[in-house]
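Coming up: chain A.
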Amino acid sequence: MSGHACLQHQAPANPALPTEAVILGRIQETEDIFTLQLRLTDPEQQWRLGIQPGQFNMLYRFGVGEIPISFKALGEDDQGQPVLEHTIRAVGRVSRALAALKPVERIGLRGPFGQGWPLHQAENMDLCVVTGGLGCAPAVSIIEHAFAHRALYGHIHIIQGVKHSADLLWRSRYEYWAQQPETTVMMAADVAAPGWPWYSGRVTELIKRLPLKPAQTLVCCCGPEPMMQASAEQLIRQQVPADAIWLSMERNMQCATGHCGHCQFGADFICRDGPVMPYPRLRDRLGLEGV
Partner candidate 1 sequence: MTSRRIRIDVPALTRVEGEGSLRLEVRDGQLHELGLSIFEPPRFFEKFLEGREAEEVVDIVARICGICPVAYQMSALNALESLSNDSPGHWVQQMRRVFYCGEWLQSHALHIHLLALPDFLGFDNAIAMAERHPNEVKRGLQLQGLGNSLIRLFGGRSVHPVGARLGGFHHAPEAEDVRALIASLQQAQSDAADLTRFCARLPLPEDPQTFISVALHHTDCYAIERGTLRTSTGLELTADQFEQHFHETHKPDSTALWSDFNGEPYLTGPLARLNLNYSQLPPFLQQRLNEIGLSLPCNNMFMSLIARALEIELVIAEAIRLLQDYMHPASPFTPLTLQAGSGYGMSEAPRGLLWHRYELDDKGLIQAARIVPPTSQNQARIEADLHRSLTAFGLDNDEDALRLRAEQVIRNYDPCISCATHFLTLEKQEIE
Partner candidate 2 sequence: MPASVYLPRRDLQCLLDLIVSQGYTLKGPQVIDGAILMRPLNSTSQLPKGLEQTQAPGEYRLQQTQGLRHFSWANGPQALKPLTFVPRETLWRSEAQPDGTLKFHESIDPPEPTAVLGVRGCDLAALALQDQHFAGDPYYQQRRQSLLLIAIDCSHPADTCFCASTRDGPDAKDGFDLALSELEEGFLVRAGSQQGTALMEQLQVSEPTLEQHQEAQSQLEQARQQQRHLPDFEPAELIQLNQHTAWDEVADACLSCGNCTSVCPSCFCFSESEAPELNGTESSHQRQWDSCFSEGHSYIHGHRFRPDTKGRYRQWLTHKFGSWVEQYGRSGCTGCGRCISWCPVGIDPLQVLTQLGETQS
């Protein structure tokens, strides 16, 4: 049982057309990461709240453009009504323009798009969430989901790797998770500044130390492709079945409906066939330059 089952999925007549969402809340998470809490203003569009962890929406800033942003979580407003949460890092044109918005302002939204994490397959299993790089929203969504439905999952391993210890964003979040029962949080920095309490070295080294139960672990991995590949291969060496390893991929996306061609990864359209995909499907192509 996952998500809000009451929300029926309903395909829109024109998947290219956004609907309006109002910003109810805006949380500054770090200097350049912020979370938007959104409500869809059109009652007929509420089906979109059926979005699952790992899926994404296209968020539109009026006059500027649209970008793909992963679903983070469904929260609640004061009245107990669901609000859609997206966590965004301000990096370029559109994301910065979104960052400038305040509550009550409106944006456009369309989605959900793509394949999310395999929640059903994960039920009753241990979860191992491996992320690399700077703040990875798809990983957060599955962790949030697992804590929201804690009974459905076994042990939760959270592994985060960063290049430099200073890159770790959202430290408080990890510290909070680390305090939860049945939860392991481990962090690695390739280069660590003095005072870094966690591991310094590669994520794969951390993975080696994990007390995994390979046969009953589902891996959710998200981050730079070389890191995901190395992690997956390491996990396989530790007897985790390849098809229990899931990766969240990233490519340029314009339409999110599998038409614009930008997100092709070999034969897959990341927006439609992914972004979350099982490792065996990606294995041959990962690491091929220019694919």
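Candidate entries met the following condition: all candidates are chains of the complex that A comes from, given by their letters.
A few points about this structure:
Here is the rule we go by: a residue touches a chain if its C-beta (ideal position, glycine included) is under 8 Å from a C-beta of that chain, and two chains touch if they have at least 3 such contacts; residues count from 1.
Predicted model, so just to flag it, every value in this text is computed and none were measured.
Screening 1 or 2 for touch with chain A: in this complex the touching candidate is 2. On chain A, the positions that touch candidate 2 within their shared complex are 13-20, 41, 60, 62-66, 91-92, 95, 104-108, 250-252, 254-255, 257-262, 264, 266-267, 284-285, 288-291.
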